[in-house]
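All protein chains but one are shown in place.
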Amino acid sequence: MSGDVMSEATDVLIEVRGLCVDYGLGDGAVRAVVDADLELRRGEVLGLAGESGSGKSTLAYAITRLLRPPGVITAGSARFGASVNLLTAGQRELRGLRWNEIAVVLQSSMNALNPVLSIGTQFADVLRAHRPDMSRADRRTRSGELLEMVGIPADRLGSYPYELSGGMRQRVMIATALALDPSVVIMDEPTTALDVVTQREILEELMALRDRLGFAVLFISHDLSLLAEIADSIAVMYAGRLVERADAAAIFRAPRHPYSLGLLSSFPALHGPRVAMEGIPGSPPDLRNMPSGCTFHPRCGYVFGRCRSDSPPLLDLDGGTRAAACWLQDGRTAVPAELGRPEPVITAAVTAEAGPTGGRS
Amino acid sequence: MTRLLRSKKILVGLSLSVAFGIVAIAGPLLAPYNPNTSVSTTLSTPMPPSAAHWLGTTQVQQDVFSQLLVGGRSTILVSLIAGLAATALAVLFGVTAGYFGGGADDLLSMLANIFLVLPALPLLIVIFGFLGRGADPNDVVIGVIISVSGWAYGARQLRAQTLSMRSRDFVDSARIIGEKSWRIMTFEILPNLVPIVATSFLFTVIYGVGTYTALSFLGVISTSHWSWGTMLYWAQSAQAAQQVHLEWWWFLPPGLAVGLFGTGLALLNFGIDEFVNPRLRSGTGGVSGRRARRAGLPRRPQLGLTPVLPASARRAS
Partner (left out) sequence: MRMIARRIAFYIVTAIVAITVNFFIPRLMPGNPVLAVLGRVQAQESKQAIAALELQYGVQTKTGLWGQYVQYWAHLLHGNLGTSLNFYPASVGGLIRAALPWTIGLVGVATVISFLLGTLLGVAAAWRRGSWLDGLLPAMTFFQAAPYFFVAILAVALFATKLGWFPPNSGYDTTTLNPGLDWPFLSNLLDHAVLPAMTIVLASIAGWIIGMRNMMITTMDEDYVLLAQAKGLPSHRVIGYAARNALLPSVAGFSLAIGFIVSGALLTEIVFSYPGVGYLLFTAIGSDDYPLLQGIFLIITLAVLLANLAADFVYAFLDPRTRQEA
């Protein structure tokens, strides 16, 4: 299993409560993430979905304190395991945690790899920093193993990033991330920059590795249908807020928030009857000039009075197994049919329909 | 525009430049004495500043202040002309090379690279040396000759920008419409290059001042042609800095003048740079230090350590 003593005891690896992240301070500050709650369990794949500017990347980087200036965390808490408070941890504690327990895979592999160093050196750096007892020969062997693990011949250790193709670079990124057997891997749109064929290959390899090594994944993507295939549960973000959280199949088959519904109908199905494409009218709000009440109400097809004045909190539904931030779900209003489909029963059929990667533990 | 003026660098740079501009225009008119006249034939050492001579006198009893003002006009004028001519050449060669590409680009780039690598001062020394120290070329001619050695850098930058702009849509559409090349270059591409042209101009003027002063200091340009460099030539000949009683009023003013003039222009340049690329501003990159400290955050955010507002400063969610 992955992880080490620090996280062995608990099931919940990352717990975020009420996190608020701003860009800048004072009156001109932009509220990029508002009141976010998240839980990542051991071995789970949690998808974080949303458009650009929804705050999903901001949230992920803020959790690990990697957010660049002028980002500031203004409220809430974030813990790793039972004992580490990520928000109060000092440089040394964070450094010990980073890569050992929490690794990151970035979107653009061309930019994420240092262009003037060979990939062998970049592997060795990680090993040298965290496993000081390893000899140079051991490091080389381990680096070679990591490359083989992602399907690249070990003799490519001396190559430079520009000598590799996009797909290979992304594989190198993944291999680097797994170098220290972390318990959590945060993936920020890892396949968006690749062509569709390579995307599929890499995702399959990724999920196979996950099955083998058992690490948890926080997978950030704007592609909800992709997440529905590989994630166990999905959290949808809009304008800095979490608007829905549920199991992947549940969101895919029975969304409860109008935004999730809109996202799903933006992706045409390959099979089934031909339907008119819907999409979501309007555009995401300017984070400096948020609409009153529910941030989604100007674009919502189901908007009514209360939506314009009060911002809905994340309401627990179905006995706490899922949640949605929508006034339609508060029990007092009639829920439209599209937003009230029955929960899918997890059967082999549903799993098969979700795709070859399955991804359920 | 007003935001431009808020930058401290631009303000200081602008005021310095304007001050020197006034010197350039009104210098000789404000000079109390003729810089060539020796006010006394009996004294043989430079006199320190006094009421009659604000910056003292030289060894042959010429008024330093007057020399500074008269020399100022020549120095500033030559630099400006050098800057203008060099920038004109840079725009001509750079934009043409970038726009037309191919053989013209290869040739012009080769030319620019050669001029870039050739050390300018030695070349100019040879040119002016052969021109003869007896000949007293006027400021414009000097400026133009200096500009021949200073156009290459700007040309290369403009060429690079033009190249990237050439493949942009608005240029393509202009070409499809059938606009003539020179029109496209002048009216479509050039307006976008204004910041680079401005910095290039300022940079070349600084280069012009330095080069002209150096040439005068060397005595390669006629030593009877007053400029700040010439003043330093005479000061150095008389070993003004090696005297036990430092004749600071002789060598300090012209040197400081050159330095301040260059600094003013350089600050203007930095200001424009920072305006175009806000990340370069000194400080904490986004959150001002004072504000950060008031909020209880570290004044300088470290990379990889996103600041967290302490509990006391947090707002109620």
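Per-chain numbering from 1; labels A and B assigned in written order.
Rule of thumb we're sticking to: a contact is a pair of C-beta atoms (placed from the backbone, for glycine too) under 8 Å apart; a residue touches a chain by one contact, two chains touch by 3 or more.
A quick note: this is a predicted structure, and the numbers were derived from the prediction, not measured.
Asks: Who touches the missing chain here, A:G90, A:P115 or A:P273?
Replies: Of the candidates A:G90, A:P115 or A:P273, A:P115 is in touch with the missing chain.
Asks: Touching residues of chain A against the unshown chain: what are they?
Replies: Answer for chain A: residues 64, 66, 68, 94-100, 103-104, 106, 108, 111-118, 125-126, 129-130, 160, 162, 176 touch the chain left out.
Asks: Could I get the residues of chain B that touch the absent chain, sorted low to high?
Replies: Those residues of chain B that touch the unshown chain are 110, 113-114, 116-123, 125-127, 129-133, 135, 153, 206, 210, 213-214, 217-220, 229, 232, 235-236, 240-244, 246, 248, 251, 254-256, 258-263, 265-267, 270, 279-280, 282-285, 289, 299-300, 303-304.
The rule is simple: only the chains that are shown with their structure count from here on.
Asks: Could you tell me the distance, in whole angstrom, between the mean C-alpha positions of chain A and chain B?
Replies: From the centre of chain A to the centre of chain B is 52 Å.
Asks: Any idea which chain A residues touch chain B in the complex?
Replies: 18, 20, 23-26, 34-35, 61-62, 65-76, 87-88, 91, 94
Asks: Given the complex with chain A, which residues does chain B contribute to the contact?
Replies: That would be residues 284-287, 291-292, 295, 297, 301-309, 314-315, 317 of chain B.
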